[in-house]
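Omission of a single protein chain aside, the complex is shown with its protein chains in their original locations.
Read from first to last, the chains carry the letters A, B, C, D, E and F; within each, the first residue is number 1.
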Amino acid sequence: MDVVARPLDALNKARNKRVLVELKGGKQYIGNLISFDIHINTVLENAEEREGGEVKRQLGTVFIRGDTITIISPQ
Amino acid sequence: MDVVARPLDALNKARNKRVLVELKGGKQYIGNLISFDIHINTVLENAEEREGGEVKRQLGTVFIRGDTITIISPQ
Amino acid sequence: MDVVARPLDALNKARNKRVLVELKGGKQYIGNLISFDIHINTVLENAEEREGGEVKRQLGTVFIRGDTITIISPQ
Amino acid sequence: MDVVARPLDALNKARNKRVLVELKGGKQYIGNLISFDIHINTVLENAEEREGGEVKRQLGTVFIRGDTITIISPQ
Amino acid sequence: MDVVARPLDALNKARNKRVLVELKGGKQYIGNLISFDIHINTVLENAEEREGGEVKRQLGTVFIRGDTITIISPQ
Amino acid sequence: MDVVARPLDALNKARNKRVLVELKGGKQYIGNLISFDIHINTVLENAEEREGGEVKRQLGTVFIRGDTITIISPQ
Partner (left out) sequence: MDVVARPLDALNKARNKRVLVELKGGKQYIGNLISFDIHINTVLENAEEREGGEVKRQLGTVFIRGDTITIISPQ
């Protein structure tokens, strides 16, 4: 019954791996995917923020509210 | 009872096929449709991002949050 | 009890007929209404996209996320 | 128990009468109110679209998604 | 248990009185508060619309969708 | 079980005290916090509206719809 792939499976596979998270306003966060929930609230570690391709800040741990996210892509 | 067509049927038919996904901000993702859920959260593989008709990035796997999507169209 | 008209009745009557769907961003899709659900997620076939009155693209089948839609009007 | 007036009562009274519907983006639809639901999804018949006071289009039947509506006013 | 004041109490007190309703887009409606519900959908009678301090229109009865409202203030 | 602090505790402590409420559009309301609910719908009394630091209006009682609020801070 559960053999059909579901979107959160792709996030589960990316746990503890480096991912890119993009927000509605254009900001990008790249870090290790520690956790996420059904709202797509997401926590990254060793995260950095980029904007327009440039690194803006080192953030360590960052909690990102799901409803601000457009895409998550394993790097 | 289930003979009336439902919108997710169209997405089910497009599984493992090439689809175009457009976002509210104008970005386009083209890739193989791996999975989606009732929120229209969607995962593509072998995905590329286009903006204004031009390929911007190769993304491999990309999770797209449903509420940022406007249309999905099989290619 | 069900004699009071409900909004989805109007969409049911338009099944398999040509409809115009307009989105919040101003885009228009014209196609045959195949299906819709309570979120107003909608699938058109033989669809074309118009913007500012001009045909921009032939899309074949298109899934339109309900929350991006402003109006649907049978043609 | 139901003697307190509720907002949908005002829409019920306007059924089959001419109403003005305004949308967040500024568009106006004027037509006969056929139906509405708790999301304020609304169907008008003999509808015309106005923008900036001018008639833009005759639409016949139009389904308007509730979350795009700001006001409805009987004419 | 119900002795703690709740926000809708303030609207209940204003029933049948003149209130100002402001919308996200800046429009103002002033009229007699006839009804409201938990979504803050609101009906005014003898309503007028103002924008930038000026009266724009006499509207009679107006149904205002709750999610477009920012404040309601008894006059 | 309830020993962990919750956000609404902070609002409860501010009841009947002077608070600043800021809205998404930048407006500020300062008044006595009379009531709030889980949607953060909020009622102030003896309220004044400020914009860009300046007092714009005396409002007496004002109901503020929760989803338009960004912050509430006791003064």
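Quick notes on this structure:
Criterion: contacts are C-beta pairs under 8 Å (C-beta built on N, C-alpha and C of every residue); 3 or more make two chains touch, one makes a residue touch a chain.
Not measured: the values here are computed from a predicted model.
Where subunit A meets the missing chain, the touching residues are 23, 25, 27, 29, 34-37, 41-43, 47, 59-65, 67-68.
Counting over the whole complex, subunit F has residues 4-11, 14, 24, 40, 66-67, 69-74 touching the chain that is not drawn.
Please note the rule applied: only the chains that are shown with their structure count from here on.
Counting steps between touching chains, the shortest path from subunit A to subunit F takes 5. Looking at subunit C and subunit E, the chains that touch each of them are D. Rounded to whole angstrom, the centroid-to-centroid distance between subunit B and subunit D, based on C-alpha atoms, equals 33 Å.
Centroid to centroid, with C-alpha atoms defining each point, subunit E and subunit F lie 18 Å apart. In subunit E, the residues that reach two or more other chains under the touch definition are 67.
The touch graph of the protein chains shown is a line.
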